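All protein chains but one are shown at their positions in the complex.
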Amino acid sequence: MLPDLVNAAVLLGNYVIVPGLAYAAQLALGALGITLVFGILRFANLAHGDLMAFGTMATILATWLLQAWGVGLGPLPTALLALPFGIVAAIAAALAADRLVFRFYRRRRSAPIVLVMASLGVMFLLNGLVRFIIGPGDRQFTDGERFIVKAREFKRATGLAEGLSIKTTQCLTVVVAAVAVFLLFRFLQRTRTGKSMRAYSDNEDLALLSGINPERVVLIAWAIAAALAAIAGALYGLDKSFKPFTYFQLLLPMFAAAILGGIGQPVGAIVGAVIVAFSEVTVTYAWKKFLHYLLPGPWQPDGLAQLLSTDYKFAVSFMILVLVLLLRPSGIFRGRVL
Amino acid sequence: MTPALRNAVALAIVGAGLAGVGFGQSWSLALAVFNLCLISALMSLAVNIQWGYAGLFNIGIMGFAALGGLAGVLVSRPPVPAAWAAGGGGLFIALLILMAAGGLALALARYMPRSRMRAAALAAVVLAGLFGAGVFFDPAVDAIEAVEPAKTGYLGGLGLPIILSWFAGGLLAAGAAFVIGRIALGLRSDYFAIATLGISEIVIAVLKNEDWLTRGVKNVTGLGRPVPYEVDLQRDPWFVDLVAVLHSRSLEALSGEAHEAALREFAVQSSSLFVKLCYAGLFLAVLAVVFWLSERALHSPWGRMMRAIRDNETAAGAMGKDVTRRHRQVFILGSAVVGVAGAMLTTLDGQFTPAGYQPLRFTFLIWVMVVVGGSGNNLGAVLGGFLIWFVWIEAEPAGLWLMQALTAGLPEGSAFREHLLASAAHMRPLVMGLILLLVMRFRPRGLIPAGGR
Partner (left out) sequence: MSFLEGEAMTGGYGGADIIRGCAIAVERGEIAVIVGPNGAGKSTAMKALLGMVRLRSGTVRLDGEDITGLSPQDRVGRGMAFVPQTDNVFATLTVRENLEMGAFLRRQGVGETMERVFELFPAVRENRDRPAGELSGGQRQQVAVGRALMTEPAVLMLDEPTAGVSPIVMDDLFQRMLEIRGAGIAILMAEQNARQALAIADRGYVLVTGENRFTDTGAALLANPEVRRSFLGG
């Protein structure tokens, strides 16, 4: 009985907890960017997914260059070394978009929906650029040691029937995301500039009356959102693979996470991302084997015991989104009711 | 320029473009482009109704178009009796269970007091319903998909003339719009936009994966036609006679074998043109009817009220207009038209390919058309549809030509040159993004602003 329990736990860890955590970390970084832009600039930036793709593309190009030079990080992926380049590229793209497109509408105090539409144009442009430079296909760019814990070795060491494998990229994702989030929160909570951003997001008019410079706040918000987008994109690409269209599709779970947590609430974005990621993974996971470990013979299911096929993972984000909109539009952490 | 002159100029540009394709490439191609222009114009008109009349930012157009396409399959394909026998019963029971669970859940939500108990009961009913339906649904689906998977493997349709699917597509899309409108209208416009984006992705996922309904990525080909087939025309005496009369001048000089061969050749060419012309006629008729109706609506008391709501939602709300309900009406109407256009597109293609639905092509491109046309301007939306579809079609060859010109100096076989040439296809989103941003910025009322309002 006990080994069954342990096996079930390992199974769960291998197929639900570890991948779910990595995915949650990636979503959280993206959702943070969305919620930040939403909080400061007050519009839903549809170009965020393609901004992620753009940053990732720059990271991949730099990775190839480093690989060609023979520079690497040993067991860690070379992409980690190339990431700063991707971050700079993403920030440059976001600031250029702001200067050339968004600032105009902001100064005219256009309705938010006009800015959303403009972000559609920016999305098109970034999408075209990415596909133009690197193509629409699938790309793998991870190298170095693939696994920290290998399933076979885990089984040999523990004598269990189930193996646990942890990919280097999964571990890296969680660590890098944790560092990024820690730095972001320190910045927002402790520094004068960070507090001024929270103040601006909270009450724009009062922030102006306090002498806070709106253009500076906007600039920093874009820079942070773009940096987080590049990190999120690169980590997602390392963990899975890079395909521009996939990044566009990430918009939905990221928005679901941001709205679920409460727009303009960084903590909310993270909590929202964890909920969305784990809902997606648990709903699309086939529980058959897990239940076989835990249930007595006659109770064991014949089918896969899968609530939804993985093809419908977006439906999960959508359901969450719908439920939030219906039940609590301001989100868990009482963000701006928009 | 006066609005009338501007409209004339826009029309002339599109006409000249099509004529250019006709003379430069072929008339058959020009007609093919024209037909897609008509469908694009219809979609653009539909989105313009939503955006221009009610300020709804719908970025799920793709989903509604795909539902229209689905109607093409469900209406026109013959039913597959073996599949119905294998799994129809199971599906029916699953549906009954789902409906029972849904009804029970609604009743609970309405009559039980708001409490933790109610939430738990609701969750239990929903889960039990899903699970119970699954017990019948999964084996039924497996049985259906096992029926001659290479040829059918799905339930088929009603075996009716495909032109009926244009109505059915409108109804399907309207139904989906009703549901999504219930949930997301009345919230802030950004949320509505994201919700429509979500529903369209889900519709596509369903169409791609529910093989028992749509054959999924195996596609459904050989859909029926509302117009004659080319091969039949070529055998039809009246058509051959017509061709002979039309081409009598060039045929006169020939005789015997040569005359026969030339006539056959002309008949083949003409039959293709004739079929496309038939489609063009049908599409034009639909476009004209929808255009006329929406113009009528725009200038009716209803349209004036819609514009009043659009200009000042708060004031209209304060005057007792139910803004959300009006918005829902417009959303359903517009989505229905998109569904009709989607069904027309599938009819024209003669096949249903779920993987072909890309948001860039089916959602965002339509938005470029609407923005270029100018919001709230029906004629503008139609012309925008024509213009942008033409640019979309021609951007790829133009990009290729540009790349060839730019890279002419590079050595043959250079990797950079190869890359640039291969990337020419991706000029499209770049060009569209630029057009959208430039028009929004410098011509915010569209290239073809409404006259005299």
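Observations on the model:
So that you can tell them apart, the chains are marked A and B in the order they are listed, and the count of residues begins at 1 in each.
Keep in mind that, in the parts below, contacts are C-beta pairs under 8 Å (C-beta built on N, C-alpha and C of every residue); 3 or more make two chains touch, one makes a residue touch a chain.
Because the structure is a prediction, the values reported are computed rather than measured.
Considering the complete complex, the chain that is not shown touches A.
When the missing chain is restored to the complex, the residue among A:199, A:223, A:283 or A:332 that touches it is A:199.
Summary of contacts with the chain left out: across A:8, A:47 or A:207, the touching residue is A:207. Against the chain not displayed here, chain A makes contact via residues 192, 195-196, 198-199, 202-203, 205-212.
Here, only the chains that are shown with their structure count from here on.
The touching residues of chain B, when paired with chain A in their complex, are 55, 57, 59, 130, 134, 138, 183-184, 187-191, 193-195, 197-199, 201-202, 205-206, 208-209, 359-360, 364, 367, 371, 422-423, 426-434, 436-437, 440-441.
Residues 43-44, 46, 101, 104, 112-114, 116-118, 120-129, 131-133, 135-136, 248-249, 251-252, 255-256, 259, 303, 307, 309, 311-312, 314-315, 317-318, 321-322, 325-326, 329, 338 of chain A touch chain B in their complex.
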